[in-house]
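My questions will all concern the structure given below.
Just one protein chain is left out here, and the rest sit where they should.
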Amino acid sequence: MFYFHNDYSEGCCPELLELLQQTNLEQTVGYGEDPYCAKAASLIRGLCGDDQLAVHFLVGGTQANLTVIAAALRPHQAVVGAVSAHVNAHETGAIEATGHKILGLPSQDGKITAAQIQALLDKRQQEGNLEHSPQPKLVYLSQPTEYGTMYTLAELEQIAAVARANGMLLYIDGARLGYGMACRGNDVTYRDLARLSDGFYIGGTKVGALFGEAVVLRNPAIAEDFRYFIKQRGGMLAKGRLLGLQFYGLFRDGLYGRISAHAIDLADQIRDVLREAGIPVLVDSPTNQIFPIFEDGMLAQLEQAYLFTFMERVDDTHSAVRICTSWATAPDAVQALCAEIRRLTAKT
Amino acid sequence: MFYFHNDYSEGCCPELLELLQQTNLEQTVGYGEDPYCAKAASLIRGLCGDDQLAVHFLVGGTQANLTVIAAALRPHQAVVGAVSAHVNAHETGAIEATGHKILGLPSQDGKITAAQIQALLDKRQQEGNLEHSPQPKLVYLSQPTEYGTMYTLAELEQIAAVARANGMLLYIDGARLGYGMACRGNDVTYRDLARLSDGFYIGGTKVGALFGEAVVLRNPAIAEDFRYFIKQRGGMLAKGRLLGLQFYGLFRDGLYGRISAHAIDLADQIRDVLREAGIPVLVDSPTNQIFPIFEDGMLAQLEQAYLFTFMERVDDTHSAVRICTSWATAPDAVQALCAEIRRLTAKT
Amino acid sequence: MFYFHNDYSEGCCPELLELLQQTNLEQTVGYGEDPYCAKAASLIRGLCGDDQLAVHFLVGGTQANLTVIAAALRPHQAVVGAVSAHVNAHETGAIEATGHKILGLPSQDGKITAAQIQALLDKRQQEGNLEHSPQPKLVYLSQPTEYGTMYTLAELEQIAAVARANGMLLYIDGARLGYGMACRGNDVTYRDLARLSDGFYIGGTKVGALFGEAVVLRNPAIAEDFRYFIKQRGGMLAKGRLLGLQFYGLFRDGLYGRISAHAIDLADQIRDVLREAGIPVLVDSPTNQIFPIFEDGMLAQLEQAYLFTFMERVDDTHSAVRICTSWATAPDAVQALCAEIRRLTAKT
Partner (left out) sequence: MFYFHNDYSEGCCPELLELLQQTNLEQTVGYGEDPYCAKAASLIRGLCGDDQLAVHFLVGGTQANLTVIAAALRPHQAVVGAVSAHVNAHETGAIEATGHKILGLPSQDGKITAAQIQALLDKRQQEGNLEHSPQPKLVYLSQPTEYGTMYTLAELEQIAAVARANGMLLYIDGARLGYGMACRGNDVTYRDLARLSDGFYIGGTKVGALFGEAVVLRNPAIAEDFRYFIKQRGGMLAKGRLLGLQFYGLFRDGLYGRISAHAIDLADQIRDVLREAGIPVLVDSPTNQIFPIFEDGMLAQLEQAYLFTFMERVDDTHSAVRICTSWATAPDAVQALCAEIRRLTAKT
């Protein structure tokens, strides 16, 4: 049985485990104030071309999102994002538990547009009585999105422009950012993310680390006292160096990019086979998540050897599933899956 | 200029002001533990046919909603209601500020159905990973709804059945309950509300009182320690007798019903004229809120003498507005408005 | 039986009820945007000598406190106040329910000092690891305090200086402010409060109104979007004019001062009698709250005719109680109480 159902089924890149091993008995100060966190933060600031950025390391994505949003908003302010946004659909009301409403915008492919945001604001103005509903203040995007799709640089520029014109903040969830950076056609750089957003995070958990997300904050109003927020929300790791060390390992010599490219190459192989076999997809995504719509019989046969994530029932005889590749995906497994898809579609 | 834009433009029924006057210098204990609160609670328990009900008096509707919901839910639990529900659209994220997400169901007329609730629950089960999204636990309805529409007894029975079958709670916001009770075709009684819901409130602010809502709780798990919740959320009035006294005045001899019927009679007159004049409505409502769609020129003329609430732009030449009658609406004003509508439509 | 146990046992000054009566059927817009709120706010700005002040009217004190504090603080920030502060001891964790810790300073008489605040901050610096405890950000005082004591102008100046020197905010709860302003020896004016604090409120509920507190905000960072906070916390009264009207009545011609002086005159009579009779007090307070320590037998006799609030058991044969006068206290009742104290102490 091979697990294609997500990108966190394994431990971490051997290089990172090796670093943990080498430094295991070193003594450092705790809570993220060690030299490894400092080095990793410095590497990330370099990558983003801005040595003023605040960089903090958190254990997981929900934790990163809720901590940043709690730090960014006053209590009457709301988040604007896609209905399918991770914060809206997959975090058990973590944002609401910090007191903030999420205003969901409809989206087929996980992306929202500058025009949607502006329309939401215009509707509020037209209706009046502004203080009877929360103030839309922070735009939440994922790059790539929940559906593996990517914002182009032009789209991000437009969204950032709308946000700034309306006094809003822009925050970008990069849980799978490496895979986005590595995909064909991507034209957004780390510098762009740092420049256009008030804050974003670079995902480690799904891209080679045991765990860890690097939160990058450009806006000083969010960054002020951010360590208090990390501690208050339960995200301050006593042995913070574990986070710093992993991000140091991921960024000291390009490991993060190489392992992401590995996952994309394998995903592209699967995409090619699906296309050749005439298997449609629920959403056309260029990153490490693929959403094929399989006929029931075929799916049942594939699922004897491969684990996928069920997405939705498409019609009486078809379901959409999610296939993920990752830094850890074995090329052999992908080739076997591709061969099986070819065999089953040839048979049909 | 006559204000038809809401049902809280005036003070209160003279009978209630008279009661305040008569008792003004009486000394009572504070915080709702006075004899007037006790009497009013007793009248309401009688009305509902259940002497086990907990009855508490709060100042306003948002306060009532957030206090009940805070008392009813554990932190991981969510509210299910119409997208247009007052708690979702008009309370500035008050529910989210207590930590709870609201799961909005689409609705054209402000009502939701038992089938919609069941479908939401079924979809969750099908998707699995239940703990990655909040647990739908409390169904929020308004009777009448934001659009003045009414649930029938059969509809309420079905919703209550779905809620109970799924371990959910049912809470009914009765900000305008008097007007609902008085409208033609209503087949729901106070006994039904008390029997079918875990809690509901009887609105005073919009139905004759200076302010005040009577929260009625059947479910002991919500009622337990409810006074702590009132105090913690800032809703415990030092001179609580002001609330008890007003509800005593509204229910000792049927005043609440009489003034509601007054508002409905006047609303029915307006509805008749609109129908005769061929003016369409945004939603067909039988209560004290009417939502006509006026042509721009006609609306401009009407707005020289009457204040309405803008609802939405319907097309390039028409807008929907809200007209409210209330316990305080002068029959003369309604007749003048009706005459003006007739005159303007005759002219056209 | 005469109630001396608090200052909210009756309704309101007849002058205010008269105003409610006169305006009862006037139509105004809702939610505090009516002309009476505007007039009352203007009177208060005049009183404070600053026409830039934001003035908002809320129903009660707990609501005022939690709304101001929610608007003033970021989530990691804490309130500093006396252990006996109303927000710490009598509001059911309302402040914590908005997410903020209260750091309690010991106090015998309800007052805290500039030196205590500075010492708290110094201790934090000395201990280091600042982000492991909440950031002390807002100093909460009551004027008068829970024990009826008063800050002098010099004390307020010192506290304000410490707060500003440390980037902290100063907020003053004036639930009984009128009684403080009227007491002998007071040297603090409304102008001083407005000038020295970031915000304070003028209490109506305990000083002549049916209900209502006037929140006065000098600091624009707290005042920004304050109406959202009022609405979100359930404090926005639909018929907001009821609040404006009462404060208009209290401040248009000095009623607030006159009724406060009435209460103080009566309290001074009681204080004189207690002193003459050699009855000690728990705390020496100059305002409308008096805290005599009665011998058990004497207390039992007094309590046959008078209701007091139990404060604490002082020793095996004595208890401290609270006696309140108010705008509504009948001089006859005070004279009868004084006579009874004289009689009982003469007998002993």
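Should a chain be cited, it is by its letter among A, B and C, assigned in written order, with residues numbered from 1 in that chain.
Basically, contacts are C-beta pairs under 8 Å (C-beta built on N, C-alpha and C of every residue); 3 or more make two chains touch, one makes a residue touch a chain.
Since the model is a prediction, treat every value here as computed from it, not as a measurement.
Peer 1: Which listed residue, B:Glu18, B:Asp122, B:Asp187 or B:Asp225, touches the chain dropped from view?
Peer 2: B:Asp225
Peer 1: Hey, which of C:Gly11, C:Gly99, C:Gly203 or C:Pro286 is the one touching the hidden chain?
Peer 2: C:Gly99
Peer 1: Which residue numbers on chain B touch the omitted chain?
Peer 2: Its contact residues with the unshown chain are 31, 70-71, 74-76, 98-99, 129-132, 134-135, 225, 227-232, 236.
Peer 1: Which chain A residues would touch the chain omitted from the figure, given the whole complex?
Peer 2: Residues 2-3, 6, 8-12, 14, 17, 20-21, 23-30, 59-63, 66-67, 91-94, 97, 205-206, 210-211, 228, 231-239, 242, 328 of chain A touch the chain absent from view.
Peer 1: So that we can see where the missing chain sits, which residues of chain C does it touch?
Peer 2: Output for chain C: 75-76, 78, 89-93, 96-97, 99-102, 126-129, 131-134, 310, 313.
By definition in this document, only the chains that are shown with their structure count from here on.
Peer 1: Considering only C-beta pairs in contact, identify the chain pair with the most of them.
Peer 2: Per chain pair, the contact count peaks at B-C.
Peer 1: Counting shared numbers against all numbers at the contact of chain A and chain C, is it over half, same, or under half, different?
Peer 2: same
Peer 1: How far is the middle of chain B from the middle of chain C, if each middle is the mean of its Cα atoms, in Å?
Peer 2: Taking the mean C-alpha position of each chain, the two centres sit 34 Å apart.
Peer 1: So how far apart, in whole Å, are chain A and chain B when each is placed at the average of its C-alpha atoms?
Peer 2: Whole-Å distance between the two chain centres: 42.
Peer 1: In chain C, what residues contact two or more other chains?
Peer 2: 228, 231-232, 236
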